[in-house]
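The complex appears here without one of its protein chains, the remainder shown in place.
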Amino acid sequence: MAFEHPIRIYWEDTDAGGIVFYANYLKFFERARTEWLRALGIGQQALREQSGGMFVVADAHLKYHHPARLDDELIVTARLQSSGRAALTLAQQAWLQHAPKRQLLCEAAIRIGWVDAVSMKPARIPPAILEKFDS
Amino acid sequence: MAFEHPIRIYWEDTDAGGIVFYANYLKFFERARTEWLRALGIGQQALREQSGGMFVVADAHLKYHHPARLDDELIVTARLQSSGRAALTLAQQAWLQHAPKRQLLCEAAIRIGWVDAVSMKPARIPPAILEKFDS
Amino acid sequence: MAFEHPIRIYWEDTDAGGIVFYANYLKFFERARTEWLRALGIGQQALREQSGGMFVVADAHLKYHHPARLDDELIVTARLQSSGRAALTLAQQAWLQHAPKRQLLCEAAIRIGWVDAVSMKPARIPPAILEKFDS
Partner (left out) sequence: MAFEHPIRIYWEDTDAGGIVFYANYLKFFERARTEWLRALGIGQQALREQSGGMFVVADAHLKYHHPARLDDELIVTARLQSSGRAALTLAQQAWLQHAPKRQLLCEAAIRIGWVDAVSMKPARIPPAILEKFDS
């Protein structure tokens, strides 16, 4: 079961090809990821102030299947694929919210690593975060 | 009475000053404007296909009062300030959704003109649109 | 005499209207402003580390005259219009680099204020900066 987050397409998201600019799916995936973390009780700004660390994207692999257009409604998902001591890999998808069935627009595997916010060096993910994923 | 639209601040919205990048308020104002038009029954993509015209921003005056930060929740408003044959002026505001009371972050007067989508020349706003504002 | 900075239009700058997304002119004006400050010997990252302060945009008034499109070459200008103890106002323009003569696309008056980078409170512009503008 994946977390789902709705996203509407605005002018700012499109390009002169008449479709959503492909780099913006990374933004959509991050919004869904952030809301998923928030739903698990993980606030990123608060975390950074408390722990001195933050997640950064270490690797992103995106596949584009179909374009989205102005005014479209997307459902963007986030699901934990694998986890380690210092990094998590998420499987994320963007779907066009369509009758009679959804159409897959873009999918990604995104690895996020935990780093010290000042030195940017990799560090162990705080146990309090990892516990949230287990429950 | 102004139309209200909630907006959450994500990493994509911020800059290295630790605050929301000021140009992004134009995006926030447009999202609210689009949802306000949609609530009035005006879909921009459909309009363009039917009428061959579209709204473009002709003039924008922004005043920045306080910064927003990662994870903040904003309320962005839109209200018709004045209307002519070929252009509308909207008053828009971005507020920090705060207890005990809201804080004004940014306000703008934005004039949008109706143009032919191919020639980009100014044109009269379709009466069907203007009627929506009267009701 | 205004400082001039060339800017090329890429896919990222455009929207589904087939033209440059209007909010992006704020980015273009900032790039030109930054290069103008750099040409005067003012590095913003270095300044922030040394003085603890930074410039933030307090007010922006943009007028849009003609659209730019993919692959266009723009000349973006910056010129000091007025200066005070805590803020500067700049006049900036974006021109389409065209034979036989340039076409004005967008113009702006942008007021930037000096603030403490932590408290975000207004502060006096360091004299070392103001001296650069006098020479």
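As written, the chains take the letters A, B and C, and residue 1 is the first residue of each chain.
The rule is simple: contacts are C-beta pairs under 8 Å (C-beta built on N, C-alpha and C of every residue); 3 or more make two chains touch, one makes a residue touch a chain.
Keep in mind that this is a model prediction, so the values were computed, not measured.
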Of the candidates A:2, A:58, A:80 or A:130, the residue in contact with the absent chain is A:58
The listed residue (B:7, B:37, B:54 or B:70) that touches the chain absent from the view is B:70
Even though one chain is not shown, chain A touches it at residues 17, 19, 22-24, 26-27, 30, 54, 56-64, 66-67, 117, 120
Had the left-out chain been drawn, it would touch chain B at residues 11-12, 14-19, 21, 23, 69-70
For chain C, residues touching the missing partner are 8, 10-12, 27, 30-31, 34-35, 38, 43-46, 69-71
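Everything below uses one rule, namely that only the chains that are shown with their structure count from here on.
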Chain with Cα centroid nearest the overall Cα mean is chain B
Taking each chain's mean CA coordinate, chain A and chain C are separated, in whole Å, by 32
The distance between the C-alpha centres of chain A and chain B, rounded to whole Å, is 26
Where chain C touches two or more other chains simultaneously, the residues are 17-19, 23
